[in-house]
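Step one of this worksheet: look at the structure below.
A single protein chain has been omitted from the complex, and every remaining protein chain is retained in its original position.
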Amino acid sequence: MTDTPTLDPDKIKVILATDCGSTTTKAILIQYVDGGYRQTHRGEAPTTVEKPFADVTMGVVNSVTEIGELAGRKLVGDDGRIITPATDTEGCDIYISTSSAGGGLQMMVAGVIAEMTAASAKRAALGAGSIVMDVIAANDGRRPHEQIQRIRDLRPDMILLSGGTDGGTTDKVVQLAELIAPAKPQPRFGSDYEMPIIYAGNNQAQGSVSEVFSEGGFDLQIVDNLRPVLERENLGPARDKIHDIFLEHVMAQAPGYDKLMGWTGAPIMPTPGAVGDILQTVARIQGINVVGVDIGGATTDVFSVFDETFNRTVSANLGMSYSISNVCAEATMPNVLRWVPFDMDERELRNHVKNKMIRPTTIPQTREALMFEQAVAREALRLAYKQHKEFATTLKGVQQQRTVGDTFTQETGGETIVNNMKLDLLVASGGVLSHAPRMHQTAMLLIDAFEPEGITMLAKDSIFMMPHLGVLASVHPKAAEEVFDRDCLIYLGTCVAAAGNVKAGKTAFSWSFNGHSGEIKGGEMDLIDLPLGETATITINPVRGVDLGAGPGKKVEREIKGGTVGVILDGRGRPLALPEERTACQATIQGWIDSCDMYVEEEATAAV
Amino acid sequence: MRIQAAALLACVLSVTGYAPADIAPPGKVKALNAPDDKGNQVEVYWTPSPNDAVPGAIQGYVIYRHKVETGEGLESIPTEWDPDLFAGSEPIGDVPYGVTEFVDENGEPDTTYLYGVAAVTENEQSSVTLASDLVTPRMEWINKGKIWFLIIMLTISGVLIWFVRHAKKGGEVKVRKIAGLEAVSEAVGRATEMGREVLFVPGILDINDIQTVAGITVLSNVARTSAEYDAQLEVPTARSLVMTTARETVQAAYLGAGRPDAYDENRIYYLTDEQFGYTAGVQGKMVRDKPAACFYMGAFYAESLILAETGNSIGAIQVAGTAMPSQLPFFVAACDYTLIGEEFFAASAYLSGDPEQLGSLKGQDVGKVIATFLLVIGCLLATLAGVSGPEKGSDAEPGAFHTSMQDATDYIKQNILGKEGFMVEADRGSFEETEANTGGGGDQ
Partner (left out) sequence: MAKAYTPGLLVTTHRRHRCRRILPIAGDVNVSKGDQVVADQVVAETSLPGDVNPVNLANQLSMPASDVMDCMVVKEGDTVEIGDTVAQTKGIFGFMKTTIPSKVAGTVETISPVTGQMIVRGAPLPVQVKAYMSGEVVNVLPGEGCEIEADVAYVQGIFGVGGETAGTIKMACQAHDEELDAKHITDDMAGAIIVGGGRMTAQAVERARAVGAAAIVSGGIDDADLKNMLGYDLGVAITGREQLGITVIVTEGFGDIAMAARTFEMLKGFAGQEASVNGATQIRAGVMRPEIIVPLDAAPPASEGSGRYEEGQLEIGRPVRCIRDPHFGVIAEVSGLPSEPAVLGSGSKARVLEVKLPTGEHAVVPRANVELIEE
């Protein structure tokens, strides 16, 4: 990372970026064409970090070769290296990469109180793009020997230890250190490497903590307290340290990464960390609240930026292939099947689910199989978002100021900051969402799972380009911004959804834009075309008790953007309720599917 | 002229007095089994003696009772007064003039009686008029007059039982989030993170005060959380008995949390019974040790604001709970969270999550809703009746609306809340009504 050559951004015309995922390595090529940066080609190849290949660069080379073939540009030299700098027909000016291969960055975090410093530590670790394997806290309900056993069983890449405000508790933090030190957790890669421990707790306890870790093969790094007072978080130093250690220790141990690090023109970032960076940037520049989701085979990541507060959660066992069986178990089959408008044999279905789990790479071949997978996806997203809401909260343990007027409106700390009514942009990525045959399906999946309220833009990151752009932003912000604007997000359209007291069959709101107008009744949906790139001003008049953003019964007038799907008017109310009875439920779902053109005949699709 | 004549007559009468033969007996007498009793009451009605119309002409009436034995041959009531019939019987009661009914409460169930009524002056008595029928007091299984109470009680009990069963079956019993109780873990967590103490003040009254008991319930929860978080809990008390109770409670909570070794009874101590001595002691402790969490749960007087202000100034999260209306505003203003009256007492159900307690909490709420509903409806009807009625002093006939409103108000007053039951019964009320119903009538 230190040998990064300083590049003049103006001279960068060809950018090659890869993202080494756990199953596939995705490469994109960004070129300077007609006075702007555009993403021009992409390629994919299986990741080769595991045996028998055990060299991540093979997958990278394969994916880059595919791009090279498509672009008619030789990117990989005869020596198997990526050619830099670029000439007219060969190579690229800069190569950058992110990585989540080998399970990404796996961490264990510890803090004194689960809802306070431990939660802050978890936020820091997740924000840096890691997977948090476990959170050890003084009040996590486990006896000390159970905690030690757990630490011993885990094989994290590093440990983040926090606890106590500055000048706060010392003994509790030292107690945590005393649990970790004798447990001697073993790092995942290699036994010759010292377990990195980042201490970001009470500054008064630094000496005692260093003493505890002074022997026994630990590499203790001390940074500023991530919760200097309970009223404020200071996650930056801990997050940066995690990135450093990720590169210095973890990446260096994974097969082939030392080679890959030599190729890149910017430090390799953990994939989710890069996604978080780009979403934060977008939210800041446009002044909006954003929720992003990436549903993968094994895990689902949810990112949110509400009022400039960034949160990320990883739902470890909610995914569409490796974890599909777990989604069905956690959500229960009836909850999954409520989204399917026809009967399915449960015993058969269970076998199908398990077969998908053991052969994760298969894709649905029939319409029915697709509908079922999308039903599972709705439940996975719904559960992941629920977990996210529970995690993304205001700080706990903060003193409140009150007046007598607050007598009957006392609010506690730790309320969720996720507010669907204030959400402006919902970005989807991950196979089942971005590879859905019709974008209408993606849009409906998002609406059914996230239940946005009021007016919300829906978009998808079609080829999961956000990680690449996250890293690019650190090297060449202009290029990143341009590509994000033009190529990264595909706007699906706008969802206009009624919340509040919506009555089935009775008018929920009336709307008008661009000369169209109409009424939406409770329990109904409608889809109106508004092509990509167009905007319109919509006027909505909700009935009494129904809220579309301005308060119950208040008129809303706002600019909306079009997209490949259009404007989806949703009068189903929140939270979404489906009939319990199976046939009624099937009819309801079929009605919604029809009104939003989710599935159309093959010929039509083939023509698209 | 006429007035003068009457006055003259009255004057003459009062001077001469009345001979027995001069006092007319009551016209007709009717004895009825009293409804909705346990079988000991008989109601006796009669038409007044003609002399009763003249004020002071008679003093009142005496009531006689004869226990009718089987085979006595009294199947038909003698029309004439037979002196032997009541031989030896003292009157069972008397009433002043103008009153024409009497309730005999000393009857025996399932015994047949014959009643008679005579009008009396100071030393004279008229002949006795016998009741037209024999009467046998009987016990009724249901007091129909209180049928509304039965309905309300059954409703509330049913709701209570239903909620308890519902909660036991794992059904959701939604209890409004009480911020003050939710904040317990937050406050104790803050103390743990900051390496400071948790201070719990259980009020200044003794354990016989219900607020102190409620405070101890909350203490149990605070202690359990402190044990789990391994925070230091301090409980200064103003009464020795409260100290003992608090120690027991806290020890049990630590044991329950699986950390009996972390319990130290010296942290729960007695300061003084003296109100301001205690306040000064606690306040000094707060200023010196700066606890990060302060709980005030119990009965408080003037010390409320002194404590809460001190706590606020040292930056503690403060949670207060009291049912003292005059102290609530101070707590609300100075504390982070305040449990107000009822919330404070609901704390035990809320914290334990015990289905019985939660269910009964919910059931009681339904009771309160019914009471509130009746109150509101009653007020509304009475107001409407008052507003729609004729002007004061005017002779205008009340409108139909007013009448119906008035009737509804009366129904709530007398039937739902009073003793009338579902509706006015046919065989009750005045003698005239009874007569009209039975078809018999005065033959004067």
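Per-chain numbering from 1; labels A and B assigned in written order.
To be clear about the criterion, a residue touches a chain if its C-beta (ideal position, glycine included) is under 8 Å from a C-beta of that chain, and two chains touch if they have at least 3 such contacts.
None of these values were measured; they are calculated from a predicted model.
K.L.:
Out of A:Pro85, A:Pro228, A:Pro360 or A:Gly591, point to the residue that touches the absent chain in the complete complex.
P.N.:
A:Pro360
K.L.:
Consider the whole complex, including the chain that is not shown, and state which of A:Thr40, A:Thr65, A:Gln399 or A:Ser474 touches that chain.
P.N.:
Selected residue, touching the omitted chain: A:Thr65.
K.L.:
For the full complex, which residue in A:Met133, A:Met158 or A:Val174 touches the chain that was left out?
P.N.:
Within the whole complex, the residue contacting the unshown chain is A:Val174.
K.L.:
Consider the whole complex, including the chain that is not shown, and state which of A:Arg438, A:His468, A:Lys561 or A:Arg574 touches that chain.
P.N.:
The one listed residue touching the chain not shown is A:Arg438.
K.L.:
Which residue from A:Met107, A:Leu230 or A:Ala298 sits in contact with the chain not drawn here?
P.N.:
A:Ala298
K.L.:
Since one chain has been left out of the picture, which residues of chain B touch it in the full complex?
P.N.:
261-264, 266
K.L.:
For chain A, which positions touch the chain that isn't shown here?
P.N.:
22-23, 45-46, 49-50, 62, 65-66, 69, 101-103, 144-145, 148-149, 170-171, 174-175, 178-179, 182-184, 186, 191, 208, 298, 317, 322-323, 325-326, 328-330, 347-348, 350-367, 369-370, 435-438, 599-600, 602, 605-606
Just so we're on the same page, only the chains that are shown with their structure count from here on.
K.L.:
Report the inter-chain centroid distance for chain A and chain B in whole angstrom, where each centroid is the mean of the CA atoms.
P.N.:
For chain A versus chain B, the centre distance works out to 61 Å.
K.L.:
Going by the contact rule at the top, pick out the chain A residues touching chain B in the complex.
P.N.:
Per the touch definition, chain A meets chain B at residues 112-113, 115-117, 138-139, 141, 143, 163-165, 167-172, 202, 227, 230, 396-397, 399-400, 402-404, 406-407, 410-414.
K.L.:
What residues on chain B touch chain A, complex-wise?
P.N.:
177, 179-180, 182-183, 185-187, 189-190, 192-196, 228-230, 258, 315-317, 328-329, 332-333, 335-338, 340
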